[in-house]
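Note that one protein chain of the assembly has been removed; the remaining protein chains are unaltered in position.
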Amino acid sequence: MSNNSKKSARDIWVFGDYRNYFQNRVTLQLLARAVDLAPKIDARVCAVVFGNDVDEYIREYIAHGAQKVYVVDHPSLDNYPIETFVKLMEILVDKYSPEIVLIGATSFGREFAPRLAKRLRTGLSADCINLEIDDDGLMVQTAPSFGGNLLAKIVTPETRPQMATVRPGTFQEIPHDDNKKGEVIKTDLPDSLPVERVKVISSVRSQERSQKIEDARVVVCGGRGMGSKKKFKKLFELASILNGEVGATRPVVYSNWVDHDALVGQAGKHVKPQVLFSFGISGAIQHTAAINDAEFIVSVNKNPNAMMMKLADVAIVADANQVCAALIKELKKRIRN
Amino acid sequence: MLNLVTCIKQVPMVSELPWDSKRGTLKREMADGMMNPACKHALEAALLLKNKFSGHITAITMGPPMAEEVLHEAIAMGADRGILLCDPHMAGADTLATSYTLARLIEKECADFDLVLCGCNTTDSETAQVAPQLTEELDVPGVMYVDQFELSDKSLRMQRTVDGFLETLEMELPGLISVSTQQYSPRYASFSGLQEAFNESDIKIYGIKDIGVDPELTGKKGSPTKILDVYSPMANKDNIVLSGSPRNVVEELFKKFDDKIGSAIGKDLKEYE
Partner (left out) sequence: MDFNPCMKHKIVRKTVREFAEAELGPIAYEIDKDARFPWEVVEKMRPLNFFGLQIPQKYGGAGMDSISYAIVIEEISRVCAAVGLCVTVHNSVGAYPILFFGTEAQKKRYLPPLACGERIGAFCLTESNAGSDAGGVETNAVREGDNYIINGTKIFVTNGGICGTALIFANVETEGIRPDTRVFIIEKDTPGFLVGEIEDLCGMRANPVSSLFLEDCVVPAENILGNSISGLKIGFTALDAGRLGIAAQALGIAQGAFDAAVKYSKERQQFKKPLSSFQTIQNYLADMATEIDAGRLLLYRACSLKDENKPFSAEAAMAKLYCSRVATTVTNQAVQIHGGYGYSKEYDVERFFRDAKVTEIYEGTSEVQRMVISRSILTKLT
């Protein structure tokens, strides 16, 4: 064996958050990214999963790129007791010294990761929308601030492991491949575990409070530029033809042109549609913070220099109401064909 | 008598980001400050507790001298006293260093606290990391993103919705919670409250010596993360401008992007004659 093997191999660990597995693919997405980054620092891709009855997830993770999976499987881990999870992870990290630990930015992840980072006295960046390895072999994390209006490139030069939570949907998972093989390392629940000081009294799947607009593929947003409650209503017709949802800015909601549920903004809903139509909106930061994730933005405004026009992929300088009507007409024509 | 601590951050009050287009950074020094909204909700929750159970609220913040404003605002809303941590050594702190420093203050000035309330995240850095890290540092039970809670005896029962689960949790005080912006809509400070906050208010300003903080563990020195660069995502957009009659612009739009729009709605939008 060469001398190199004496150094612990550099590993990239991905935490397996398997709750809500079918909606929440973030672990698989992170595994894919880890697979991309690993060659640059000569690392292996590992998954870490704690829980109850996790065999199928172990198989999934291997099928999606994990070369190794560290496992602690026990009934008491079923509802994700956080202090226990932090302790287990701390034990594993101390033992195996990974180079990088990636955790999906689910609500759980965004509480679990900082606690762990504090325990390990290392750096952590939150809700990242990109990860790269630079020429010095450091992981460069791109983290948003001010509602995504600002991006920062962050590194953790000294402390280890380098940690980041990553926004779900940032990376693309690798297709499932049953032929992939991986090593599984099971650990028993240690005897000396902290007593959970937070008791989970109940944990039920919430009646999906309608996430319609947050999940919508098309969103039609209107602002004060629409002119009046009556004129604003036309946006519902456009949204209906597009199978989309209607959103509004704060002045519109406060003027009662539309329900408070429709508020798209820092204090309202965040949307990430494939296409966003924005009518008569100037683009205050509280609103743009909630639409930054839209893939394709069409903004219609009489004022060519409104902030919203600069953020858009297509900026249409015209009257919002007239363009809305013209769009409806044109769509009806084309869809009929 | 409940001993409550609220952690508050002053964040820039910006309705438009003042851009330094040369450096591509935010001109933070230019912006006025405001109390971070989630911190305000946490303070409101603390005020309701104080009203119900008779309690004492210490508002604490870490920042430049200007941050003292949020302490006056907190007292105007009903907090009893405020402490500002202000020291050049504390500047440039990431969440690890911030939580370390806040914990030292709480241990010194509010040692027998019942509950620490924080906002779930801030509108500027948005990491949501200080509250969980502070919980670890203080070594007390903690629950994040609490929507609502009730207190009876020394037991706190909390509701929250996380990752699609509606959870009810319970913990014994002393503990820490981070409060979401779902409930606890903050009250406005009255003018008589503001007047009192300036007439006779208990506000202290502390540096690292006052609370026994190791300069290596606070501020930039105590921060394992380093920011390499800050920039706007706007730079990467292709911005196409269309103008003209509504009918013409709509035609143009479809000529260029019918497939983009079509794929989003799952229909073929090509024009067929």
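A and B are the chain letters, set down in written order, and residue numbers restart from 1 in every chain.
FYI, contacts are C-beta pairs under 8 Å (C-beta built on N, C-alpha and C of every residue); 3 or more make two chains touch, one makes a residue touch a chain.
Please read all numbers here as calculations on a predicted model, not as lab measurements.
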item: Hidden-chain contact residue, picked from the options B:E44, B:E68 or B:E167; value: B:E68
item: Residue, one of B:L48, B:L194, B:I227 or B:I240, that touches the chain absent here; value: B:L194
item: Touching residues (missing chain, whole complex) on chain A; value: 225, 227, 250-251, 254-255, 303-307
item: Touching residues on chain B - with respect to the absent chain; value: 13, 32, 34, 68-69, 72-73, 76, 188-192, 194-195, 198
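We adopt the following convention: only the chains that are shown with their structure count from here on.
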item: Centroid spacing, where centroids are CA-atom means, of chain A and chain B in whole angstrom; value: 20
item: Contact set on chain A toward chain B in their complex; value: 19-20, 23-24, 83, 86, 106-108, 110-111, 113-115, 117-119, 121-127, 140, 143-159, 197-206, 208, 217-218, 242-244, 266-267, 273-275, 284-286, 292, 296, 298, 304, 307, 309-319, 322-323, 325-327, 329-331, 334-335, 337
item: Chain A contact footprint on chain B (complex, rising order); value: 14-17, 26, 37, 94-96, 99, 123-130, 132-133, 135-137, 140-145, 157, 161-172, 175, 181, 223-234, 237-247, 249-251, 253-254, 256-258, 260-261, 263-267, 269-272
